[in-house]
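Could you have a look at this structure, given as structure tokens, before my questions?
Excluded from the complex is one protein chain; the other protein chains are retained at their positions.
Chain naming follows the written order as A, B and C, and within any one chain the residues start at number 1.
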Amino acid sequence: MAKLWEKGTSTNKHVEAFTVGKDRELDIHLAPFDVLGTLAHITMLETIGLLTEEELTTLKTELNNIYQLIQNQQFVIEPGVEDVHSQVELLLTQKLGDVGKKVHSGRSRNDQVLVDMKLFLRAEMEEITNLMESLFSTLIQLSEKHKEVLIPGYTHLQIAMPSSFGLWFGAYAESLTDDLELLKASYNVVNQNPLGSAAGYGSSFPLNRQLTTDLLGFSNLNYNVVYAQMTRGKSEQTLSYAMAGIASTLSKMAMDMCLYNSQNFGFVSFPDEFTTGSSIMPHKKNPDVWELVRGKCNLIKSLPNQISLLTSNLPSGYHRDLQLLKEQIIPALDELKATLKMTELMLAKIQVKTDVLTDPKYNYLFSVEEVNRLVLAGVPFRDAYKQVAQTIGNGDFKSDHTVTHIHEGSIGNLYNYQIVEKFKKIKESINFEQAHLAIQKLIPKLSDLTPRTRGKKRFTYSPRRTDLEFVAIHKTRE
Amino acid sequence: MAKLWEKGTSTNKHVEAFTVGKDRELDIHLAPFDVLGTLAHITMLETIGLLTEEELTTLKTELNNIYQLIQNQQFVIEPGVEDVHSQVELLLTQKLGDVGKKVHSGRSRNDQVLVDMKLFLRAEMEEITNLMESLFSTLIQLSEKHKEVLIPGYTHLQIAMPSSFGLWFGAYAESLTDDLELLKASYNVVNQNPLGSAAGYGSSFPLNRQLTTDLLGFSNLNYNVVYAQMTRGKSEQTLSYAMAGIASTLSKMAMDMCLYNSQNFGFVSFPDEFTTGSSIMPHKKNPDVWELVRGKCNLIKSLPNQISLLTSNLPSGYHRDLQLLKEQIIPALDELKATLKMTELMLAKIQVKTDVLTDPKYNYLFSVEEVNRLVLAGVPFRDAYKQVAQTIGNGDFKSDHTVTHIHEGSIGNLYNYQIVEKFKKIKESINFEQAHLAIQKLIPKLSDLTPRTRGKKRFTYSPRRTDLEFVAIHKTRE
Amino acid sequence: MAKLWEKGTSTNKHVEAFTVGKDRELDIHLAPFDVLGTLAHITMLETIGLLTEEELTTLKTELNNIYQLIQNQQFVIEPGVEDVHSQVELLLTQKLGDVGKKVHSGRSRNDQVLVDMKLFLRAEMEEITNLMESLFSTLIQLSEKHKEVLIPGYTHLQIAMPSSFGLWFGAYAESLTDDLELLKASYNVVNQNPLGSAAGYGSSFPLNRQLTTDLLGFSNLNYNVVYAQMTRGKSEQTLSYAMAGIASTLSKMAMDMCLYNSQNFGFVSFPDEFTTGSSIMPHKKNPDVWELVRGKCNLIKSLPNQISLLTSNLPSGYHRDLQLLKEQIIPALDELKATLKMTELMLAKIQVKTDVLTDPKYNYLFSVEEVNRLVLAGVPFRDAYKQVAQTIGNGDFKSDHTVTHIHEGSIGNLYNYQIVEKFKKIKESINFEQAHLAIQKLIPKLSDLTPRTRGKKRFTYSPRRTDLEFVAIHKTRE
Partner (left out) sequence: MAKLWEKGTSTNKHVEAFTVGKDRELDIHLAPFDVLGTLAHITMLETIGLLTEEELTTLKTELNNIYQLIQNQQFVIEPGVEDVHSQVELLLTQKLGDVGKKVHSGRSRNDQVLVDMKLFLRAEMEEITNLMESLFSTLIQLSEKHKEVLIPGYTHLQIAMPSSFGLWFGAYAESLTDDLELLKASYNVVNQNPLGSAAGYGSSFPLNRQLTTDLLGFSNLNYNVVYAQMTRGKSEQTLSYAMAGIASTLSKMAMDMCLYNSQNFGFVSFPDEFTTGSSIMPHKKNPDVWELVRGKCNLIKSLPNQISLLTSNLPSGYHRDLQLLKEQIIPALDELKATLKMTELMLAKIQVKTDVLTDPKYNYLFSVEEVNRLVLAGVPFRDAYKQVAQTIGNGDFKSDHTVTHIHEGSIGNLYNYQIVEKFKKIKESINFEQAHLAIQKLIPKLSDLTPRTRGKKRFTYSPRRTDLEFVAIHKTRE
């Protein structure tokens, strides 16, 4: 196998199979980003005299071609080639001869992988943000649409107080705002340039790291070269927290769905083609999608710990263990994106039951309302509480099922507009634009801004801002 | 035991012991915050007519007294009282009679615990930020102080390339900047007002939640009341990520310390009174502190997973399981703070070996320098690499141990100034001031701004900004 | 502070506070076992000439006195004494002078802690086994008592097929049999003698390790001294798996209880004094105990991972991090025992609803029965399935609610007798007796076989074998 570090001794074939692992399969995700990183690097090399202007032009043209190849899904890592970095260098050398080898000057595989991963993760985070926004928008719409429909609210899984579909859907929308805050932090941590750190100890070449930072649209540098290497693992770890946060929101929603779809609750249902059957029970319409959303998300929640176990107690400096990070984070990102899309699809099909509270077992929901009515009439709270408790004990409790909650964020006043504003404000503070502009300059003929990877049609997103404007009419209390 | 929800039936004593658990012991941490939350709540209650102006004045005076009691460490949760909320209400009622009971109007224990926890976590995060800053400053100083001293850099635990104490200390400083980014996100997630959400379904009282938000200095509301309840667990989870991030930095540093302090490396050492001995080996000077920093931090890294396991697959709505969160997060915060302080103390005592590289086994460190020299002289990289590899193979490799790394973040150009700027910028974007000002208004006679809890002298921090200025002279490349 | 390894330099007081940690508090659990380990060690020392017969006699008498002190809960680790080992040695030296110092010959603190921990864990495992047996017996009795009462069986949280309380209680009983299998493996792993391994590299004394093995009633030796040291962490890890197994059974049962106690299911309920109330909802009777059982058990399930994170990537040989294991395992054992007892107590009070299936929503439970009836009449399964599915689709499905399941382990034939036999067989294959006999010989005047620790009345267990015999009448199919 062609290796950047070939020394003349051939590697034992079992060792080779064991060490290459899934690199070639996973590296295909990194291909467009490897080209981008290389473009930035050679542009910088020319400024410090390590490439002639002519060499640079030749290399840039060919790298643009390779990028196009990747976008057309025609790029492959050939048998016998170790990884994506070797494949790109190989294509250059086959076409351009010795000048192709020069792209590796002033770089190590370590900072090459690092920069590829960061560019890749950055793109993934943008895609996830867009999927979150789309799901958020769907939830807000459902909240608005069903805001008049009451359901029981539970504490301790016991019937507690009146709630509504408006509150329930809206809650998960607001949960996504906090998840986005965490994703933003991950973006800031990841979106820093490690290039120039070489194997983690820098280079004797007079590299201009600020230049590659600007060319790649990073917001900052990982300055210290030893630290730059430490971000391997730390980037993935930080992102895994954000992913786990989103997954927690989705898995809780899925648990609610499974419960509320059970005949013992019966608050929601889904069309036949969105449920599955049983091999022996002909009456079953199982909510498999929600169960898999729940399960897949719970597994994503285990990702931070996997990364912790992989990286804990490794001293500073690169270790080959870190190569296994790709095997953890890349499939998990795919699962998260699939789950976000599926959740939105299912929500689009949800059927809500509009007369849940007619069942007499839900009467006690209104006991607190009764206590509060007494309090507003001047009875001290503790006494009102005891009085109502006694009526319930005697079986005399009655209620007219009216709810007059008007404060911020309550049944009668969902404050969805403010929640939308919160989401938008966080999203707008993430600087995706800087990355777009930089990539556009590096690949000037680029027809499609989104880096594409083989065998995986990347999600096309059209932000439904109009939906978000839709709820703007609900501004309250001013 | 006096319970807010007493119904007349007495609880089985085993049930009582099992359910109260460590609440009373842990709740003492929440005492000052419970008073603050109550002050904000009653101030608001008066504006909506649920308290008279006179009642408000009486209650405020007494709550200020209780706050003073807490600051003087004279507040206790009496035997037979269930939790801190009951104790505060009890003190009010003992002193003021029935009006004392009114503080609970329009609240549930659920939102009371939530607001107390958020105020508590907010204060803890500020304390941790200050400890991080102090440690950061120490690391930057050590980096500057020892920037001329070279040490080997390792990859795969193999001697790789020249590194320096400057790089090594600086790397951990920069690592803290990313950790702070995550802590900031947690702060933003936590620092939102849940008060008014009652048991998670809002209230029929015409509460003014924006007012309590302002009074408590929160930056925002958890608007949706169902979501407000969901932040129980989510707040702790998010903070746990930030804590795990910091812990990862510290545990990696500790691993390096244990290794570099081993006789097989011998790069650093510590005075006798900062090491411990062996019961059977008279020559041992063990770095127990670093081992415990490592171990304690690795345990903190398990916190996110503990919280995940505790909260996973719980449907929406409060569950008693969530009460156990306090038992996880509060001791972990104490451990993290202790560990941050101890790390700084140890660093203050560190002794570095200045002639590490005189050992001939470190010669090969300079092989890349040699390759690069050839490249700069026009040899293509791959050829230069093979040429040097051959010299090494023949045993003919020589080097003069000079390193001329000058790019950003390298041995010769640490860029510590920029790292300091990065840290400061993140810290300044966290709005601690808003919280300070709000608390000062709620407790006007407050002599000491820091809420104090019993049996635990809170860390007094004097930010060493001057130290940070100290490195400002190292601005480079302009 | 008095330390076994005192060298003359005083330790920094912050270092001392940080490194001692909770050792003194936790070590009290180890006190009786430290005496037992020391008794075995000195008995062996005398046989190899390191103690005179007279010295041995004197020391044994005094150690018996100390053991009695511990049993009477009068033993304390004095301020300034580092750990339990130092305290025991101190008491001996205060009373007997120099001869007291000799008990440490041929031992290191490392193997002393190891042997103490193993003896402690062994005793805990026996206690847990007894608690499991008692709970098992309660479950089997409940299964037998309510075996005629049908409830719905769910798959995907959808109403699926008829089940029964007999099946439901019995399932958790059988689950405990597999949990016991895992506990047995842990017992075998733990119950091996590390004494004589010293600091992990053996001793130049001609120790007789087989003798101490026999004296302490261990079933085997950790032969290799390097491995003996590795069992620190591995013992706790292995036990944590068994604990997590038991916790999984209990937490699943608790989740069922919370659900079935919800008004939306209503299958089970508990007396008022075994539930708790709400501070604002006067009608609530919350199953807090079950929620805490669930939560505590989920936390116990995080224990294996905590230990993994603490110990991962530590090279061989002792590290101080391992000292933190005690802080994880000892409280978790206490929680597990409390939870086992509480679960049994709650089960003793459970009230089951006997007419659940009268609700018409449960009719479809019997659809499979109908399919099977057709199959038994000769219709191929797939066709019978489609036929019944069609009746359900048309709304024409009817059933007479009869269930005639007769095969092994089904509603009509619970096979509880065989499950009891399975449990008993595993329990009997754990050799607790060997440990009892050994301890009885070491402490001849011992009135109470159970080592006792301060501040913690050890659970008194009277095995209810008669209850188990009670079900022996249900032998079936012969």
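Structure notes:
Just so it is clear, a contact is a pair of C-beta atoms (placed from the backbone, for glycine too) under 8 Å apart; a residue touches a chain by one contact, two chains touch by 3 or more.
Just so it is clear, the structure is predicted and the values come from calculations on it, not from any experiment.
Contact with the omitted chain, checked across B:L69, B:I159, B:V352 or B:I406, is made by B:I159. Residues of subunit A in touch with the missing chain: 3-7, 9-12, 14-15, 18-19, 21, 104, 107-109, 198-199, 258, 272-274, 276-282, 284, 286, 288-289, 291-292, 294-296, 298-299, 301-302, 305-306, 309-310, 312, 319-324, 328, 338, 341-342, 345. Contact residues of subunit B toward the unshown chain are 154-161, 258-259, 261-265, 278, 280-288, 291, 305, 308-309, 312-314, 361, 364, 367-368, 371, 385-386, 388-389, 392, 397.
The missing chain lies against subunit C, touching residues 5, 7, 50, 98, 101-102, 104-106, 110, 153-157, 160-163, 167-168, 170-175, 178, 181-182, 184-186, 188-189, 196-210, 220-228, 230-231, 234, 237-238, 241, 244-245, 248, 251-252, 255-256, 259, 294, 298, 301-302, 304-305, 308, 311-320, 368-369, 372-373, 375-376, 380-382, 389, 403-411, 414-415, 418-419, 422, 477.
Following the convention adopted for this analysis, only the chains that are shown with their structure count from here on.
In this assembly, the C-alpha centroid of subunit A lies 25 Å from the C-alpha centroid of subunit B.
Each chain gets one centre point, the mean of its Cα atoms, and the points for subunit A and subunit C are 40 Å apart.
The multi-chain contact residues of subunit B, meaning those touching 2 or more other chains, are 5, 7, 104, 198-199, 294, 298, 301-302, 305, 312, 319-320.
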